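With one protein chain removed, the remaining protein chains of the complex are shown where they sit.
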Amino acid sequence: MESIKYFEVSEIPEKNIHIFGRMGRQKQPLPLLFNGSGIEVVVTGTDLWIELETDSDFHEPWVAYEVNGAFMGRQMLLPGEHNICLFRNMEPSTPKRIRFIRELQAMSEDDRSKVLIKRIGINGEFKEVPEYKRKIEFIGDSITSGEGSYGAMADVDWIAMYMSASVNYATFTAKNLNADYHLISQGGWGVYCGWDNDVRHNLPSVYEKVCGLSSGPSNEAIGTQEPYDFDSWQPDVIVVNLGTNDATSFNQPPFYNPEDGKTYKMRLNEDGSYNREDELKIEDAIVSFLTVLRKHNKKAHIAWCYGMLGSDLNLTITEAINKYRDSSKDNNVSFFQLPNTTMETVGSHMHPGFKSHENASKELTDYLRNKMGWLE
Amino acid sequence: MESIKYFEVSEIPEKNIHIFGRMGRQKQPLPLLFNGSGIEVVVTGTDLWIELETDSDFHEPWVAYEVNGAFMGRQMLLPGEHNICLFRNMEPSTPKRIRFIRELQAMSEDDRSKVLIKRIGINGEFKEVPEYKRKIEFIGDSITSGEGSYGAMADVDWIAMYMSASVNYATFTAKNLNADYHLISQGGWGVYCGWDNDVRHNLPSVYEKVCGLSSGPSNEAIGTQEPYDFDSWQPDVIVVNLGTNDATSFNQPPFYNPEDGKTYKMRLNEDGSYNREDELKIEDAIVSFLTVLRKHNKKAHIAWCYGMLGSDLNLTITEAINKYRDSSKDNNVSFFQLPNTTMETVGSHMHPGFKSHENASKELTDYLRNKMGWLE
Amino acid sequence: MESIKYFEVSEIPEKNIHIFGRMGRQKQPLPLLFNGSGIEVVVTGTDLWIELETDSDFHEPWVAYEVNGAFMGRQMLLPGEHNICLFRNMEPSTPKRIRFIRELQAMSEDDRSKVLIKRIGINGEFKEVPEYKRKIEFIGDSITSGEGSYGAMADVDWIAMYMSASVNYATFTAKNLNADYHLISQGGWGVYCGWDNDVRHNLPSVYEKVCGLSSGPSNEAIGTQEPYDFDSWQPDVIVVNLGTNDATSFNQPPFYNPEDGKTYKMRLNEDGSYNREDELKIEDAIVSFLTVLRKHNKKAHIAWCYGMLGSDLNLTITEAINKYRDSSKDNNVSFFQLPNTTMETVGSHMHPGFKSHENASKELTDYLRNKMGWLE
Partner (left out) sequence: MESIKYFEVSEIPEKNIHIFGRMGRQKQPLPLLFNGSGIEVVVTGTDLWIELETDSDFHEPWVAYEVNGAFMGRQMLLPGEHNICLFRNMEPSTPKRIRFIRELQAMSEDDRSKVLIKRIGINGEFKEVPEYKRKIEFIGDSITSGEGSYGAMADVDWIAMYMSASVNYATFTAKNLNADYHLISQGGWGVYCGWDNDVRHNLPSVYEKVCGLSSGPSNEAIGTQEPYDFDSWQPDVIVVNLGTNDATSFNQPPFYNPEDGKTYKMRLNEDGSYNREDELKIEDAIVSFLTVLRKHNKKAHIAWCYGMLGSDLNLTITEAINKYRDSSKDNNVSFFQLPNTTMETVGSHMHPGFKSHENASKELTDYLRNKMGWLE
């Protein structure tokens, strides 16, 4: 058995490494900015190692990996340097396909949060990673962050270990369709405001930056707050799974925003329906977001996919999509409802569990297959 | 064992017989006008017989029945008088709950189509039928008519035996929710036009009559073309499952209407999107139909439930619902997408099969439970 | 459309009609002696009719049928002549494959029980029925008679309508394997004695007659009590699903046999285990039955398949099989346990329901595929 030789990510020829997730200007060490961000390699040799540097405060990153498409391991990474062996003693000549991903979402509340891939160690050769011919971008909230995809039904802590990309309708759907993917999501955030009426917590505000969710000096040093280069990766489909937190905000107390000294509250009418003025704030945000999405993604089909935690906003979202459609004459946009989470499919802290993510990915896969003519 | 005594439907006290489906002025013999129309009784005694008179031309009626909630039999009925034994030699003192229903939709193309229940024969006593506290009206097309719910995948004939109410998301949902139901549906029809661009084939045109679908002297003699008395049965929920045929019409050749000498065609734009003028025809029809529904059903929640054969019309339908909502200020209306039929769930002639109806009923049951607060 | 022409069963060329189930010397009218007994034809034309004569006392026969492999109808037949339309108005040139079967077991307690197929009426042509290359004989008790495969969980009457061949692991397995089948079964009977210790109720006592279960002048007139001609149909596999009632007998009161004036009782030891003497009675019966089976079926693989209602007799049955194996040097025999029925899979009166029959057929199909090398 040859000894392990280490390669910086930047040393590996592009055709020999596939990178999942948005990237900024830094490739070495390679930052994994979002949940689902990661790498895929196909290697010969007996062993594979991955060198990482991680940091975090409250929300430590978790990682997971697959061997030949099958889930193999999942673990917490505390701040520091890591050299993790992903497999050893395998038959050397057979190519092994390894996908290594970040489980934890871009952590807007943890400035130190960081996962950097420094080097890959192998004692064989890098082989070509089969090219993904399809690309899907998923933009979402806690559902797309996989909150509750791990954990027992009674668990209610809001901590990193319950979030994932390994049990996630988005990665499942991409895998079903043999597609490359980007995930951009944040638990608790909406298209207009967060679950708690915090109007700063909306995905559109960060969409145009590389990873607007990740702040702090070390994140900013690697360019997370810089404008994202949309030309570098043009998706075929954009799935927007937002609205769940906007809907919740109507049932939450007012939010005092220390930044502008104002108090915000989405209001219900006496009959329980949405205050029209507030509903229109969401609609304006959707119209505006669709406009931004189209600006940067000229050809992508935009599918607003919503419903895994209730479908209360169906008419609000579609009214906004129709307004956008009407004003822009852009018909390359659709609305698709995802199956709701039930007591049989729920995970921890009342979020979608494995079965809910699986159900949603089945329906979404079928939808995109037909919509995009991706018939095999 | 006592001998069988026969009772006209009109002789059975109301609390001892439950009638499913819309009724006109005639109760004796009792016409079963729609698929799912039928009766339910709870009886002691060893045997139960049902006396029927049926007629038909091309599309013979089928019937099915349940004993204590479990499917037991299903058969074709050719024109004539029938006296069918539904059970015999059962333990006499135990009450048996029997539901007997028409499988075939109201048959707009078969003027002779008729199912009349004349008498029920028992050798025990009629017991009280537990009251249904919830009421759901389903308005639909071939999906709600259960087309393809029986039959092999390769079967493509358009005949009565493939239609049913015994394998049907609507009756399944009503049973799940312990609800009384009305079904009003017609294969091939839409909310604006039929699958073949025939603008006469829209459900709104028949909704206000007892059974506007059933014509011909014998049907008219029992009042099918008379105005329906909406006060006699006010649903808690109206499920409208229409749009599938309107969507299909865009891909079909023009239709020449012999009645007005005009040709009709829903048009596609060059990019495959809907011609806006034609799309608005559907939307107008929806707004208008919602207005009619509300006029006759002041308190019902109206849920437009669509998607079992594709969801192409999601944005069209919701745009119309939102227009209605905006102009009427009526917020007691919602849109809910039903799960699509796949190759794993399809029945005959590319319509929903058993599993598709079961899936749809699960999601719809969950939706209505939450929406209506029907939590047990 | 041509008018219907009727053909006696005996007039239809053998290659154009497949008969399921054991037959005696009478082919016209064709008696359907067992549950699952029936016919299969492939016909063109628009309509198909079947002329039957039936009789019964307490246990009226039920029948069911399939069109192109899909379940279509199921109904009770009271004594008399019937002319049943199985389909009408179908596309005339397309061949339709119809399977029509008896649901009710050979009824040992109802001497009048009778189902005779007299004629088939069509307005097209009989086509060749694809030949079944595999043959399976199933010998069993209430499980193989499909008791409880229809009906609600709370139903406990012991009546014909709860029995079937249309929901039955045996017919499911045969269909999965594209095999012809014979069913020979009787509810309550065992390999040594019935559930109630009645030693007359054992399948071996009737196995060598055409249909030893069916007595009475009219049955005997068609030869049910005559020796069966085993050469006429040599199965590839014999599945024996017996033992469930023998096991039950240990927990039942003694049985007084009026025929010999003796009382019979299978005894338990104080620790709940089987009295060895009585256990050996079952084993002797099994050894003897295996010997008889082999005598008449030289080449068949004999698989004792047991366990759908508990597996208490596993060691008893296998001890007997091993004794047989040891004394006969016949190794072409096996034991296979079927999955037990649970509260999730139970049907009526605590017998296997649809899901239990489906589960059992899946495991049995897999077993026979491997055992017999029936790999496609």
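We just call them A, B and C in the order they show up, numbering each chain from 1.
Here is the rule we go by: a contact is a pair of C-beta atoms (placed from the backbone, for glycine too) under 8 Å apart; a residue touches a chain by one contact, two chains touch by 3 or more.
As the structure is a prediction and not an experimental result, all values here were calculated from the model.
Visitor: What are the shown chains that the left-out chain touches?
Guide: Looking at the entire complex, the absent chain's contacts are A, C.
Visitor: Return the single residue from A:G151, A:P204 or A:G243 that touches the missing chain.
Guide: Of the listed residues, the one touching the omitted chain is A:G151.
Visitor: What is the set of chain A residues that contact the non-displayed chain in the whole complex?
Guide: 58-60, 62, 67-76, 78, 85, 87-91, 150-152, 154-157, 159, 161, 348
Visitor: Touching the hidden chain in the full complex, which residues of chain C are there? Just list them.
Guide: 269, 271, 273, 307, 310-311, 314-315, 318-319, 321-322, 325, 331, 333-337, 339-340, 342, 363, 366-367, 370
FYI, only the chains that are shown with their structure count from here on.
Visitor: Relative to chain C, which chain has the most distant C-alpha mean position?
Guide: A
Visitor: Between chain A and chain B, two touching copies, which fits better, same or different residues at the interface, with half of the numbers shared as the threshold?
Guide: Same residues, largely: of all residue numbers at this interface, over half are found in both copies.
Visitor: Across all chain pairs, which one has the most C-beta contacts?
Guide: B-C
Visitor: How many angstrom lie between the CA centroids of chain A and chain C, rounded to a whole number?
Guide: About 56 Å, centre to centre.
Visitor: List the centre-to-centre spacing of chain B and chain C in whole Å, with centres computed as mean CA coordinates.
Guide: Spacing between the chain centres: roughly 38 Å.
Visitor: Can you compute the centre-to-centre distance for chain A and chain B, using the mean CA position of each chain? Integer Å is fine.
Guide: 43
Visitor: If you look at chain A, which of its residues touch at least two other chains?
Guide: Within chain A, no residue touches at least two other chains.
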